[in-house]
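One structure, as structure tokens, below. Some questions next.
For this view, one protein chain was removed and the others were kept in their places.
The letters A, B and C name the chains in turn, as written, and every chain counts its residues from 1.
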Amino acid sequence: MEMANKRISVPAFHQNIETLCNKVQDAAVEAGFDDRTAYACQLATGEACENVINHGYANEGDGDLILTIKITQGQLIIELCDTAPPFNPSIYPQDEDWEEEDPPIGGLGLKIIHKVMDKVSYTRRNGRNYLEMHKTDPYPHLNSHWNSSKGRT
Amino acid sequence: MEMANKRISVPAFHQNIETLCNKVQDAAVEAGFDDRTAYACQLATGEACENVINHGYANEGDGDLILTIKITQGQLIIELCDTAPPFNPSIYPQDEDWEEEDPPIGGLGLKIIHKVMDKVSYTRRNGRNYLEMHKTDPYPHLNSHWNSSKGRT
Amino acid sequence: MEFTTKSFRRVAVVSVSGRIDTSTSSELETKLQDLMDEGQKNIILDFSSVEFLSSSGLRVLVTTRKKIRNSGGDIVLANASQRATDSFEIAGLDKLFKSYPDREAAIGAF
Partner (left out) sequence: MEFTTKSFRRVAVVSVSGRIDTSTSSELETKLQDLMDEGQKNIILDFSSVEFLSSSGLRVLVTTRKKIRNSGGDIVLANASQRATDSFEIAGLDKLFKSYPDREAAIGAF
């Protein structure tokens, strides 16, 4: 099976999030996702990065954001690694006190990540946080990116 | 001096005015006038035709509108002929009771004709009205239509 | 002459294209009267595609303006073509109608 891996590491500054988002967008397109699905993936990545900078590291730039993307046919695995204190974002946030006219303004980041990705898992290893987010192409038959290249061989 | 004459006759119906206006527009462009001056000429022509149909002939279609256009370098002479009862439109209408906030809604046609054309003259001959309207190019140096064709010979 | 109408909360925009002259002005008059009858207080005339505007058309506009202002509304121009603008000016009616550079500006003014 075809498979591509990409890794990029940037210092944990807000301005660097865009670079990581763009990598995910490109990878999602490469995996055959349509633009809306690709956007959802970069959005989730952006939220994860924002959280590490805002809640993980004590100060902006105190560490790195290390992004690894695994692209397979119709599937994307996004791994975000950081050296901030342990935090497990794989626990799905509760929506209980949500009032439609006056929604809470906290908690949107984790909500977006879980809404968008198919699977969210967390590991702590060697003093590092590993957040792994899986996305499978929701429209595999519409996106002939991989299928057609198969067809050609 | 180069000179071109055009003549066209149509039954005096409202819908036929457009044809005459278009002839004047084309002739004005041919004379080297810019679009705004050309528009002013077709506007005056339209007003003269409207008046003949609305005030001259007893009913729409009771006679013809006979338009003759003389084109010379930077000048246009528009002659409108009809067989309606005598009327002299060359007398400049008075603006005296014009109130800015509540202008009279009559009298606009003759006002437009006189405002736009350089010279307006009227003759009655052989049971026909002849309205002659002159327009000289207000920007002869800007419009090189004739000048450039001279330059080429 | 052709027109399309778009109604907003406080104003209706009537886009007119082509020739407004003695053979079409009464159709425009009817359209504007209909809007007033429907309760539209304010009208914007989008004259961006008007190619010819004779005294017959101007008369309709002056008459409509009078009626609509008597009932507390207004009729204004948006994005008028050079030719429409010239007709208003030649007839000396340019100061009578407020004229906005674009539809948004006109809609936003009510």
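Here, a contact is a pair of C-beta atoms (placed from the backbone, for glycine too) under 8 Å apart; a residue touches a chain by one contact, two chains touch by 3 or more.
Every value quoted in this text rests on a predicted model; they were computed, and no experiment measured them.
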Note = Within the entire complex, the undisplayed chain is in contact with A, C
Inquiry  = Need a quick check: the contact residues on chain C for the chain that isn't drawn.
reply    = 6, 8-11, 13, 103-105, 107-110
Task = Tell me where the left-out chain touches chain A, residue by residue.
result = 14-15, 17-18, 21, 35-36, 39-40, 42-43, 46-47, 50, 53-54, 95, 98, 100-103, 105, 108-109, 111-112, 115-116
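The working rule: only the chains that are shown with their structure count from here on.
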Task = Chains touching chain A and chain C alike, please list them.
result = none
Query = Whose Cα centre is nearest the centre of all Cα atoms in view?
reply = C
Chain pair whose interface holds the most contacting C-beta pairs = B-C
Message = Taking each chain's centre as the mean of its C-alpha atoms, which one ends up farthest from the centre of chain B?
response = A
Ask   = Rounded to the nearest whole Å, what is the centre-to-centre distance of chain B and chain C, using the mean of the C-alpha atoms as each centre?
value = 26
Note = The distance between the C-alpha centres of chain A and chain B, rounded to whole Å, is 73
Key: Touching two or more other chains - residue numbers and ranges from chain C   = none
Message = Quick check on chain B: which residues sit in contact with 2+ other chains?
response = none
